[in-house]
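Every protein chain but one is kept in place in this view of the complex.
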Amino acid sequence: MPPDRIIPTTCPFCGVGCQIQLNIKDEQILRVTTDFELAPNYGQLCVKGRFGVDFVHHPTRLTTPLIRKDIVPGQPFAKARKAASLAEGYRAASWDEALDLVADQLAAIAQQSGGDAIGAYCCAKATNEDNYIFQKLVRTLLKTNNIDHCARLCHAGSVAGLMRTIGSSAMSNSITEMEHLDTFLVTGSNTTYAHPVIALSLKKAVDNGARLIVIDPRRIELVDFATLWLQQRPGSDVAVFQAMAHVIVSEKLYDVDYIVRHTEDFAAYAASLTPFTPEWAEQVSGVPADKIRQAARLYANAHSAALYWGMGISQSTHGADNASALVNLAMLCGHIGKFGGGLNPLRGQNNVQGCSDMGGLPNVYPGYQPVGDAAVRANFAAAWGVDLSPANGLTAVEMVHAVARGEIRAFYIMGEDPMTSEPHLTHARHSLENLDFMAIQDIFANETALYAHVILPAASFAEKAGTFTNTERRVQRVRPALNPPGLARPDLDILLDLARRLSQRRGIDTRQGWEYAGPAAVWREVGQVAPDFRGITYERIAKVGIQYPCPDEDHPGTLYLFADGVPRGRGKFWPLDFQPPLETPDEVYPFNLSTGRLLYHWHGGTMTRRSALNDIAPQPVVEINPADARRIPCADGDLVRIASRRGEVTARVEVSDRSPVGTIFLPFHYAEAAANLLTLDELDPAAKIPDYKNTAVAISPAETHDWQMILH
Amino acid sequence: MPPNEIWITIDGQALKVPPGITILEAARLAGVEIPTLCYHPSLTANAVCRLCVVEWRGSRTLVAACAGTVRPNAVILTNSRRVRTARRTILEMLAASVDLSDAPDLQALLAEYGGDPNRFGEDAARRTFDGVKADNPFYVRDYDKCVLCWRCVQVCADDVQHTYALGFNGRGFHTEIATFFDAPMPDTTCVFCGNCVGVCPTGALKGKREYLWGG
Amino acid sequence: MSYQPVLTARVGVVDPASLKDYEAHGGFRALRHAIAIGPDAVIDLVTQAHVLGRGGAAFPAGIKWKAVNEEHGPKFVVANADESEPGTFKDRVIMEGDPFSLVEGVIIASYAALAEKAYIYIRGEYPQAIACVQQAIAACYAAGYLGENILGAGFNLQVEIRKGAGAYICGEETALFESIEGKRGFPRLKPPFPTQSGLFGRPTLINNVETLINALPLVLYGPDWYRQFGPSDSPGPKLYCLSGRVRHPGLVEAPMGTPLSELIYEYGGGVTGSGELGGVLLGGAAGAFISPEMIDVFMDFATLREIDAALGSGVVMVFDTSADIKGVLKRIAHFFAHESCGKCFPCQLGTQRQVEIIDRLAADRLRPGDLALLREVGQTMTDASICGLGQTAAGAIRTALDRFGYEASTGEFYTFQR
Partner (left out) sequence: MTAARTLTSPQMAALRQILQRYRGQGGAYLLPCLHEAQAVTGWLDADTCTEISRALNVPLVQVHEVIEFYTLFYNEPVGRRIVRVCDDPPCFLAGSSEIVRACARQLGVDEKGGTSSDGRVTLEIHPCLGRCEQAPFLMIDDDAHGHVQPAQIPDLLGEGA
């Protein structure tokens, strides 16, 4: 059946940033196709990109601004409390009424308690332009740096580990390099689930003769393609990496030239490795010492080797250490700054890279320019024409804690769902209930929305223009294929409209004002304040995206980073201690819980549970090793209750040897069995990221479940 | 002769081409269109449909343009009588065996080559199946329309996905695309990437959404 | 008929289970000699003798041996014993009657090609042959003819049998590789040829059983001896498979180029049935029919090619004038439809359409235009199929229609009216 029109755009799910074509017929998405000639996916998609975008047509899309029914003009607002439902809790409002109300409240709270009494979540799913304007609004009009997003809950560990060692946190190699890899190591990434199209290139690499080392407690699919599989005990990653470093140093397999030219503190670091023998690591991690030696030699002796990692490394109270340990390995062997050699944290959300690039973080402006650097701050103050707060803001989890302490009174949340993504959800809920005001801007009423005073309906990715930046730093176009439903508006329009109202109420005028001739004009401003993006224009990326850094319009973009050394100047070897996970199984809670993603769902499930994807994975399922299943006992399809010190959920059993003995795996997509009711909210001291992979739990048979999937 | 170019002749037209390119690529350089069906630029060329065969002087049989690479002084005819007979007969036999209603390109080719599938008679065996297989939320499989181009099997296997959900039943005329013991897709290793749907040239694989739409 | 068999000299004479007996009858003398002269000299002998592949394709064996010898890295030798051509049984007779000769041939070929691993692919319908060769391999390992440092020559060889499982197409060399690799027997595209990229993508020397055992006397007696048999462009001894309406069906060893009439009337003892020759199918189902007036043709590759026939695997299938030629054609058509792998469209579709038309012909229900259609389908299979199966699937039927005087108006073959 021929479509009425075909609109090329970028997939809204993961960080691969596949190029898709929305085939529109009768104002509906008829099918999704893809251009076989375009990077990064060259005609390949996964189930979500190809079949999962029908969520944009879901009947529960927000189509009108909503205001809580219990709000009476002139009266003080009730605190944020969860409404029973949208219909019971909210009434429709006009955009003017809703935005005036938001502007009034935010302005009043900023006036009374200072800007730092407001917390803002920008959005790793929104465009670069949306996020740039959002952080500019927060920083210039609310005068706070309390802005963060879900990257905090995924790659903060990687960012902290990379920043302190080399000074940059972006993925250094490219997807196009993958098929030509010589040797590569994948750890803490179930790539075939989380980055399916990247996994295709990795499999192709193995077909083409590359050697793959997998270090993962779970028997992920890539194990079938691996030359070596090191199955460490959960939480013992640092031990394995340190022991590999020990082997590389003691057998002198390192790259002297690279170490001398590009690093510092090697001697101290080498000395610090003495106790971390492979035999010691075998005790700690359960990986045979000999395998650690083989892995170290394979990695070190490679012509070029790339490291890929995901949440298994980062989402840990030692996330920064995990990442630092990997950086140490790369620096030892000089596997950095060359084709097929580098450090590659695989980014999760479609635009988590861009959201961070655009300054959606409490400590940096666009282009990772530190808030705490007076010269930088002066530059931005000059560029934007307003004074800026010198204090770093709070991170996502810290903001929730600050709400509990009454220091933050209002939240403005664009497209995020902390009530699913925060660790220790019970605690998070109690915190949110302290808020004097909360506004939500989203395409669906997610778990968090029902606490809000005002809900603003936004356009989906298919209904707006802008750019996303994928995991390999490729800035790619997003194009409107449909009109937003009802009164819904693109995020950028909403933000600019709100900014104009706030600007007036706060009496603050920025240099550029808040009238932009569309996203392209916003993007041009990004280039003016953040040089890495200056050479990327909408015209240049009309067909295929460009990888930043791209300083001028003649620059082709950057395939891999650090060819001329690392941003820090010299890479700093980072001596590490091994720390066991904070919570380990005991007699009462005898299993370790790891949480993560399924192929068929996306994060909190806000989108995917409203698409055909939900039909294939409709219920929460917990993976249990056959040996554990016999011990519990339970069988495929049984219901079990999973309890931690913080909460409990019910899920259906899938007996699978993907999970190692003693560790169960629960996906975090299901609000009715929210994995984060169980997890700890202790944070990595450096990265402020919680540990979603190590929680002690007990399992018992359950007779019934109380799942209710309510889609508001 | 510089080593990076060779002379060949295509339909009487002499031209210099890089060595090692396929006949199909060389023909395009010469501005000559050769029809293809199973060929897909992103996939391994298996040359199963043989619609792109050409006559290569000195070769006993016709040569598939998608997979055959040019050699110095090759003299190639892309539209000779022999070539046209082969193409027409293949198209006729195909149309007599398979439902091509969703493959307008093939219908157009059949007309262009003057093919008449009815020559084989109304009782000629057709490959028909018991209805459309709609066993998953994402796509349907309508094997009445399957020409066995292999693309879906290739993308499911080493060419792209390495999932190996799809393979073959039977052989010869009775070959079919199949799963392990004909299991419904959710019971196979399928991950529903739909890359098979994306490369199907005849509408045998189609998104469920589109199928329910009525197409 | 003064010819003394060399290839089959031991068949029926030696105990096929006894290595000792084999050695007593000259076994492994050729291997010892080959090792004495070295791989390159062996290849020179094969090249100078102009040994043509006996599986049917008649490709010069010396070129293959040399090509594989010159490749580097792991490589393989494969003995093609997937003899599935209707009318062919020569390799079976060798394997059942003199299995050590095949093993010795494989060892010599591997030695010459510098391969350390060999496979013998035997069709699954030959359980006795498989057992005999298996037993011979085991005996050879025990005696040091296989394994490490064979005969102290510093040369290693592992040999494994692969049992086919009922697929004619696996006699096609690349389909055979696929089968050994554990896949469906789909022929590969050529190039690349097996000598560059064969089994497991490695250089591979693949020869038919008969070709391999040709090496034994050749190595011992030299190319001049070899070339005294048959015409200079296709020399050597040849195995012919006599079957059908002939008094003494069976395996005949005679020089290449022996006249067909000699094979039928002297070796075969003449035509049975009506006693009058109706036609002969040469080369099997993939071959061609010839009419009685062509009976004096010399049975060698080149001559038969000239008269639009083929020596193929040496099939001589004899039909008397009373034979049910339509029934035979029907079986040939069904055979190809049954054995088409289904990979390429011309063969996958064409063999089916050919069956439908031949079924009508056999039932005397031919429709107007059917013969023209049959010709076009046949031409398309011959011209456009990937492999030899499709390329030859129409040959026997076409030659029968042409040479036996098929009369569409009566539905009769002139030759077979008596």
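As written, the chains take the letters A, B and C, and residue 1 is the first residue of each chain.
Heads up, the rule we're going with is that a contact is a pair of C-beta atoms (placed from the backbone, for glycine too) under 8 Å apart; a residue touches a chain by one contact, two chains touch by 3 or more.
All values reported here derive from a predicted model rather than from experimental measurement.
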Output for the hidden chain's shown neighbours is B, C
From C:E85, C:D98 or C:E253, the answer for touching the chain not displayed is C:E85
Which of B:S42, B:S80 or B:T189 touches the missing chain? It is B:T189
Cross-chain touch to the chain not pictured, restricted to C:G124, C:G147 or C:P231, is C:G124
Out of C:S179, C:T195, C:T258 or C:T415, only one touches the absent chain, namely C:S179
Per the whole complex, from C:R54, C:R162, C:R202 or C:K238 the residue touching the absent chain is C:R162
Where subunit B meets the left-out chain, the residues are 157, 164-171, 178-183, 188-189
Per the touch rule stated above, subunit C touches the missing chain via residues 83-89, 92, 123-128, 162-168, 179-185, 200, 241-245, 249-251, 273, 281, 285, 317, 319, 323-324, 327-328, 331-332, 334-335, 338-339, 341
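Going forward, only the chains that are shown with their structure count from here on.
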Here the gap between subunit A and subunit C, centre to centre from mean Cα coordinates and rounded to Å, is 64
Distance in whole angstrom between the CA centres of subunit A and subunit B is 41
Subunit C touches at least 2 other chains through residues none
Within the complex, subunit C is touched by subunit B residues 45-51, 53, 61-62, 64, 67, 82, 85-86, 89-90, 93-94, 96-97, 119-121, 123-125, 147-148, 168, 170-175
Contacts from subunit C onto subunit B in the complex sit at residues 167, 184, 189, 337-353, 356, 367, 369, 373, 376-377, 379-380, 382-386, 391
Touching subunit B in the complex, subunit A uses residues 1, 25, 29-34, 36, 42-47, 50-51, 54, 192, 196, 200, 203, 207, 225, 599-600, 612-613, 615-616
